[in-house]
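Notes follow the structure.
Removed from the display is one protein chain of the complex; every other protein chain stays in position.
Order of writing sets the chain letters: A, B and C. Residues in each chain are counted from 1.
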């Protein structure tokens, strides 16, 4: 039984990690930290966990943490993560970091979008935790940088097109919509129920969202040339769910049927990527509460553009579910252990 | 591996059965019926089930059904159920009926609230499928009448008070609120998104809801005297969830602390009933997607009334989850198999 | 053109006052205060008001406020209100206070539920601003205590029954449900979108909500005897709307038809109280954005109880709309001026 620790257990990715791990046959949660809720049972912070999770939150320094578990998830804000992760690694632990701190391989790019990096050497070592692209590397990693929620949907959605050079990357327009859990669990007027419900808005328009360099890094690697994207995030009045709608000009005469076949072949053996049958489209309500990424492809013959739609649950496949998938790989467990539950609908 | 059949798979209780059973280690879904969606894969009706459930809906007569599975869930409307269940039983199958047809032990009461009953002899045999009250009988049953959603919350919430005669049953007022999935999946203007969202209403006010005789039957049995209740259901703008708020005059000088202890003692060993700690209250968002029933108790010293609040997910503990709990009991499996997933929050 | 001031303009009752007053033909908003948003246009705090309201928020002491308007709405928390109101009155202004500070006529009761009162002499003068009960007094008042949201729905719903002594007040159970705007606009985890949406819960159970003494005061006055109620508030996942479901034992043999006629006669000439036709029921979505209170009555013959349902928009008839109705009365305008817009549905 693997002893796992959750650093930063009181946010939405924390409670989702606890939910998934509580039903995972190969692990036990041996430590959970929270500054705000120190000494409080996690099931008191999140009553959904009653009778399922009995860990008590602690406020522990990184060095006091290390011997409390064999494997760690750091679910804390960027910048905080880069101070904790090196300590845990130094103690011989494996770590999955859910923040942005180890996702961007080019430290100067990281520092341009975030702030100075205190552990650039670990950046070089970290593996980008998208199993569908980096499965083998993840298996051997000590440190996995768990992908951002938007990037997960975008990279899985575009990978076949970009890798096969079927689109002109300069024409990429990505219009993404996320549930409000992506905004975190801090008290703020902007995410109060009454400000969000029955409404819809964009935010960080004009190429300013911090997930952009992460997406461009991975798309550029797939394209084998620099890719710059237009990316606009929006806030949905739902708790969970991302739908990314992606547009690009096709560079060849490929048919919709051939594209469909390409996607189906690419993801056929993936347990968590589901290509919608021709003519049907993904929806966030069909992936809710699961580690699935659903992808649909359509061609607009009038304009020569392909439109790809990818749906995930932002705190499952977009965060905690994918983290557990990575943990399974890093620890030699069957990749899908604890993650095969079907989405909750309705 | 138990082969189970879902009769009426295309409603919300059908998809929830399929979701739960798809992750259940001891069963496989061997047949699923739907008149409307005959010959369509269930995962096409409910894309949430893609790559998780591969059964194809069929439109089968009861006698053609029987040899397709060892165990059946009938998730069809009342009246339809009473025509199918006898055929399956006659073929030696065990059945859990999710309709109201076998819940009311007094056939004349059933006929007063519903319509004529064609299999009164089976009513006598059927066991009311609330495991917390009838566990032993369920283990030996051939036919289990799965409780209604409202009754599940109400009976579990009131059982300790009524059994111990701590309240005056004549003062019972039950104000219940249900998510819209309880209204089913048929096309109707009244349950369109725009008619329900951002709104709230009561329905069937004044003692007319058909779950009333079911609740009165069980409360009367617990009280060992006839109980008549005031019951008002309301429609919540959520998919899943019931919260029942129950009021009654206390007949003794019992303290809030003693009541709390009574509830905790009653449900201590129950895997699915969670008594909220003193001072905290249940909420539907803390049971969503799970088989849990959360109960909170408060005393209003100003009026001498006790207020009990019980929350369930109406299509899980209120229908399909409880049905699987019953199946586990009827087939000798560990009662909680496949049902211990924590609620998903947020 | 009456110059009106809004003290505390940046909460949800503030923006609703601004919305209603911006379309009111007899007034102009001459001053609006907000500590948090001082020097910011109110239409920047609430972009809904762009091109409709051009006032800039100011942070003003009460004495600097007085000459900036002829008439004031104080939409600040209780305790803060009692410090501002006396200053405005002393300067000869009329005031409608939306807080609880002047609603409870018995100062000792106020102090038991809230805290010490610094202006008990004004409590005696203040008129309880429920026009359907106190229209004449409101017309002559200098200070009106605008009713609480729950009390508005409860008192209007019960008044005919209580006044005519048709029910036993000791049996009154009031189960009320409110939209989240009632919780105000302060940043807090408990009212974040993800904590509220797709969920439902009770709060302040057991006779502890501060609207209780206000309801008991008015019901006692109507009954001409002391009335003690059981009252349980709940939080709805909607922005606006209260539905109160009220139960009481009938003391006479009155029929449902006679009750219906009583209600229709009572409220026939009221522009804002709408009695639902026999057999139909109110819903919050039918009063949204309006000053209406919809009432439905049902009799449960099985238990001898009457059930009254009353729906309002909590920040309109439950706060700002009712305040404007009171302002119209206090200033000699036609009572319904600026308030006759039909509810927004869907």
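Methods note: a residue touches a chain if its C-beta (ideal position, glycine included) is under 8 Å from a C-beta of that chain, and two chains touch if they have at least 3 such contacts.
Just so you know, these numbers come straight off a predicted model, no measurement behind them.
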Among the chains you can see, which ones touch the chain that has been omitted?
A, B, C
In the whole complex, of A:78, A:185 or A:305, the residue touching the missing chain would be A:305
Contacting the left-out chain in the complete assembly, out of A:183, A:238 or A:262:
A:238
Which of A:94, A:288 or A:317 sits in contact with the chain that's absent?
A:288
Missing-chain contact among A:115, A:186, A:228 or A:252 belongs to A:228
Of B:59, B:118 or B:188, the residue that touches the missing chain is B:188
Over the whole complex, note the residues of subunit A touching the chain we left out.
171, 173, 175, 177, 194-195, 197-203, 205-207, 228-230, 232, 234, 236-241, 243, 245, 247, 281-286, 288, 296, 298-303, 305, 307, 309, 311, 346
Which parts of subunit B face the unshown chain closely enough to count as touching?
12, 180-181, 185-189, 191-198, 237-239
If you put the missing chain back, which residues of subunit C would it touch?
12, 15-16, 18-19, 22-23, 44, 46-53, 181, 197-198, 239-240, 271, 274, 276-277, 280, 282-283, 285-290, 292, 294, 315, 340-346
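The working rule: only the chains that are shown with their structure count from here on.
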When subunit A touches subunit B, do the two copies use mostly the same residue numbers, with over half shared, or different ones?
same
In angstrom, rounded to a whole number, how far apart do the mean CA points of subunit A and subunit C lie?
45
Chain-centre distance (mean CA atoms) for subunit B and subunit C, in whole Å, is 38
Quick check: how many Å separate the C-alpha centres of subunit A and subunit B?
36
Considering subunit A alone, which of its residues make contact with at least two other chains?
12, 181, 197-198, 239
